[in-house]
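What follows is a single structure, written as structure tokens, with notes after it.
A protein chain is absent from this complex, but the other protein chains hold their places.
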Amino acid sequence: MLADVWLVTNKDLRIEWRSRVTFNQVVPFALIVLVLFGFALDTNRAVLRAATSGVFWLTVLFVAVVAVTRSTMIEISDGARRALLLGGIEPVAIYFGKTLAIAIQLFGVELLMVGGVIFFFDATIASWPLLLATCVVATWCVAASGTLLGALVANVAARDTVLPILLLPVLAPVLIAASRAFDDALGVLVVDGWVWLGLLAAFGIVNATLGTLAYGTLLEEA
Amino acid sequence: MKNIATSVDAATTKSRATQILGFVVLFGVLALILLGFFAAPEDDEQRDAVRMIFVHVPSAFLTYAAFSVTAAGSLMWLWKRSRWWDIVAHSAAEIGVIFCGLTLFTGSVWGRPTWNTYWDWGDVRLVTTLILFLMMVGYLALRAAGGEENAVATRAAVVGLLAAVNIPIINRSVEWWANRTLHQRSSLTDGNLEDLTLFTLVVGIVVWVLFFVWAMIHRFRIGWLEHQLRDIELQAAIAGRRAETANDPTGGSLP
Partner (left out) sequence: MTHLGYLLVGWSVSLGCGVLYAMRIAFRGRVLSRQVPADKRRWMQSSDHSNNDY
């Protein structure tokens, strides 16, 4: 089971390593969004610093839509999805494998974006452990819902427009919780970031459970 | 079995029962207007603005009732694969989105004179309901995007359940995020409503529930007819294909 999960993750990451789609397109996209937010929010440093957490996680959500679309495209081209199922891999293993692959890629983009907000938004890190823990947990949340909805819209003709309207509202609590945890980690606001991390964990568990239960059905029937 | 629908009119989705129900709803609305505007007393603080409660609270109640039906229907589709439950889920979602939109609208209009603002990001129920609205609009968009009938039903069912399981988390996150609420705790359980106000509110909820039942029956029948039409089209396509192979001199291999 774990070996199968790793097999799927490894496959997706290897495809990414060979094609460099995320690296060549998603990373520049993320940085462009950050820079544009900089223009939109004025040259006022106080405003920028106060908005940093929200801007950071909103950018992550936009990037996630692109990453999930890419992850879904890999499976629907050349009937790869059917091949994976015929190969005898459990749908649950495919679900966790793909979630992990998206999470690892998003995490990489987030690390670059942390550099981006330090550089452009003048952010200072008050607590690295909280910052990294938030990135890990929130990224898992985004990837878990994203992989589920990615499989769900895979065979919908209007997939590119339907995915964001389904995914973004579901991720609203992730945006709220991760932004608040970041506010604490960046020392912008006096809140307890670790409590917010607990809420993120609850979201991750609930949505990954639903994904585990529904993914097989979606792969076979939808 | 005698077809009740055709006993009234050959080509509608109405039946004797829905006609009677429809009239009851109409009279209920008239009664609600009279009670709400003339019989119920004004509030000490809100004055007459309190009369918005009679449309706002029933809509909010029906929003959550309708989406609960959608969640139940989604679960039942995934469990039993019965077209009946799939159509129930779809019908309830469509009617629920209308109620949800009305809840947000009447709440905003009511909020302007009483809270002094149309919208407040700090209010838990307001923001939770908005996110629910957006998710269910996505649900309907997914349905409208079309595809093979069973695949659409399965996709929609998963989204319906996804919305339902995330509501408590959204509610919690907004509550912590804003940490304040403008809403009264709960208008019904507080016990500080005037008797006649409470009575009118109950009438409002009953009328809205009856309208919901009326709309559900009609909307369900539309869903059922759409299902039958797809079936007829499929049969015609199969028949056409058979006719094609029958005329094929090389001898088609279709059974």
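For reference, chains read A and B in written order, and residue numbers begin at 1 within each chain.
The rule is simple: a contact is a pair of C-beta atoms (placed from the backbone, for glycine too) under 8 Å apart; a residue touches a chain by one contact, two chains touch by 3 or more.
As the structure is a prediction and not an experimental result, all values here were calculated from the model.
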item: Chains on display which the left-out chain touches in the complete complex; value: B
item: Sole residue of B:Y139, B:W177 or B:W214 that reaches the chain not shown, by the stated touch rule; value: B:W214
item: Per the touch definition above, residue among B:W84, B:W115 or B:F199 touching the missing chain; value: B:W84
item: Chain not shown: contacting residue from B:L35, B:A65, B:L78 or B:L102; value: B:L102
item: Options B:M52, B:A65, B:I131 or B:L201, residue touching the unrepresented chain; value: B:M52
item: Contact set of subunit B toward the excluded chain (per top definition); value: 1, 3-6, 10-14, 22, 29, 33, 36-37, 42, 47-49, 51-52, 55-56, 59, 82-84, 95, 98, 101-102, 105-106, 109-110, 112-113, 211, 214-215, 218-222, 224-229, 231-232, 238
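We take it that only the chains that are shown with their structure count from here on.
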item: Touch list for subunit A against partner subunit B, complex; value: 145, 148-149, 152-153, 155-158, 162, 165-166, 168-170, 172-173, 176-177, 180, 195-196, 199, 202-203, 206-207, 210, 214, 217-218, 221-222
item: Interfacial residue positions of subunit B with respect to subunit A in the complex; value: 78, 131, 134-135, 137-139, 141-142, 145-147, 150-151, 154-155, 158-159, 161-163, 165-166, 169-170, 172-174, 176-177
